[in-house]
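Pasting a structure below so you can have a look.
With one protein chain withheld, the remaining protein chains of the complex are depicted in position.
The first chain written gets the first letter, and so on, giving A and B; residue counts start at 1 in each chain.
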Amino acid sequence: MAIIRTENLNYIYGVGTAFEKSAVTNINLEIEQGEFVGIIGHTGSGKSTLIQHFNGLLRPTSGKVYIDGQDIWEKPKEIRKFRFKVGLVFQYPEYQLFEETVYKDIAFGPTNMGLTKDEVDERVLEAAGLVGLKDKHMRKSPFELSGGQKRRVAIAGVMAMRPDVLILDEPTAGLDPRGRDMILGEIQRYHIQNKNTVLLVSHSMEDIARYAHKVLVMNRSEVFLYDNVEAVFAHAREIADMGLAVPQITRICIALRDMGYNISPETYTVESAKEQILALLGGR
Amino acid sequence: MENIFECQSITFSYNIADQDKVLPVPILEDLSLAVRPGEFVAVLGHNGSGKSTLAKHLNAILLPQGGVVYVNGIDTREEERLLEIRSHVGMVFQNPDNQIVATVVEEDVAFALENLGVPPAEIRRRVDDALRSVGMYEHRLRAPHQLSGGQKQRVAIAGIIAMRPDCIVLDEPTAMLDPRGRQEVIGTVQELNREFGITVVLITHFMDEAARCGRVVVMDNGKIILDASPREVFSQVELLKSVGLDVPQATELVHRLRQAGIELPGDIIEVEQCVTAIGRLLKGS
Partner (left out) sequence: MLKDITIGQYFPGNSPVHRLDPRMKLVLTTVYIVMLFIASTPLSLVVGILFLAVVYPVSRVPVGMMIRSIKPIIPIILLTGILNMFFIDGDILWQWWFLKITDRGLTMAVLMSVRIICLIAGTSLLTYTTSPIALTDGLEQLFGPLKRFRVPVHEVAMMMTIALRFIPTLIEETDKIMSAQKARGADLESGGIMQRVRALIPILIPLFVSAFRRAEELALAMECRCYHGGENRTRMHVLRMGAIDAVSLIFTGACLAGVILVNIYGAGWL
């Protein structure tokens, strides 16, 4: 069953003023439970606006949002409970930490859910473990930690709510290659372990190619494509035209294909490119 | 001609308070580096390698605890010449917002010149020139919060250029930008180096940015472990990976093919080079 479904979703800024602008237009989407979806799109394509509809932070100008089959705006006063079902981690989440200790900050979400002290404790420790935080970190003030560690605390704070869907907006922004690999590795492990749904917004098609099964491509407030990774790379040229950076390896394979060699222009991993080239050479 | 920068065996540590003790954590160890006028140098390293600390020694934000740093022949410890050093070496930081002081773009670009007591008419001229060379002249009357990240960084660069410095040091200037912003900033800086001969030191962890420089210095654990052209540096794939860095996918592909016994040049870092080399290979088969 689709865990997230939207029906003719529209969000328009400044309705009725001179600044009226459509941020997302006519979105009809169905995301299945258990998927790992990468979301890409140029700046201003509507991706950030769209994900804020999934946890009810934004209310559609028109259209509907269904989480697990329920229309989330049917009872507007109860919208908060959907924020626990769909956890959203914003960009640079380390800037939202505020508690005295790491433990308390991670506990903020579960506490707001109204859980018992024991339940909160269980979730906090579980989430901390998921992101690689140790016991010695838990009693420290979050402001004493390094940038990368702070980010982990923030992500753990959302994971601790045990959401059915976890959405992360550019979780690797500002990190170096090592930091990036660590965080994405942790998210992947989290996804495999919990079998829940993960949405990852990213500018890096390389990252998405490595970790996601499906890709949602946003372009100018509309959905351009929502399909498997392979299918999306079949449109590599169009994606490049949208101003998105196609992975180097894909560009190399497209160029070799244009030169007449039998290499798939939808290749998106180095390993696959290598195999194809070796195969062509082996046929000598 | 004199070196713009000369770091001679510099050491530096931060004091970290850990419970009751104060421990010195060494950041730079016996590091020496010389940069010649007109160079476009990338300093590459993972977070914690000491690259930002090194950058801060280049305009006397930090002073070395051991060794000396000379900027245009001036010892950075000479307090009376601090302004002179800083007017010759400009610095651009990571956060685009936290460098802009004024409420209007052109006023911000004028800031450094106003501090230096430059006459008003001359300020006006230099501000206009600086804005034009970074492509922000049409936005000169806008407010900073209306600009994109890439535009803000270009305004910051303009503010430095207006001082007509010999060198610009950029400390991870694109870390907080989207791909388009990154492109704008690196393109601008590259052009400033090419057209005006301004020395550029770019601190970064992005391989594709380092690939565009003339010289790449790789740091790890407070030491320089590689200092050569991009081609020479990127051919050392295993070494780079061992210090937490990445290589461009083009380089990675060639590396893996070479490991499988295929003969290919070991210094490929860009898509075109890669395509040409592999194309040649496949043609021969």
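Basically, a residue touches a chain if its C-beta (ideal position, glycine included) is under 8 Å from a C-beta of that chain, and two chains touch if they have at least 3 such contacts.
As the structure is a prediction and not an experimental result, all values here were calculated from the model.
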item: Which of A:Phe108, A:Phe224 or A:Tyr268 contacts the chain that the document leaves out; value: A:Phe108
item: Of A:Gly38, A:Gly87 or A:Gly174, the residue in touch with the unshown chain; value: A:Gly87
item: Residue touching the undisplayed chain, where the options are A:Thr61, A:Gln96, A:Asn194 or A:Gln276; value: A:Gln96
item: Residue of B:Ile61, B:Ile74, B:Leu226 or B:Leu264 touching the missing chain in the full complex; value: B:Ile61
item: Touching residues (missing chain, whole complex) on chain A; value: 13-14, 19, 52, 55, 57, 80, 83-84, 87-90, 93, 95-98, 108-109, 112-113, 143, 157-158, 161
item: Touch list for chain B against the chain that is not drawn; value: 59, 61, 83, 86-87, 90-91, 93, 95, 97-104, 106-107, 110-120, 123-124, 127, 143-146, 156, 159-160, 163
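Throughout what follows, only the chains that are shown with their structure count from here on.
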item: Centre-of-Cα separation between chain B and chain A, whole angstrom; value: 30
item: Partner chain A, residues of chain B touching it in the complex; value: 46-47, 148, 175-176, 178-180, 205, 244-246, 248-250, 252-253, 256-257, 260, 262, 271, 274-275, 278-279, 281-282, 285
item: Residue ranges of chain A in contact with chain B within the complex; value: 42-43, 147-148, 173-179, 203, 206, 243-245, 247-249, 251-252, 255-256, 259, 261, 270-271, 273-274, 277-278, 280-281, 283-284
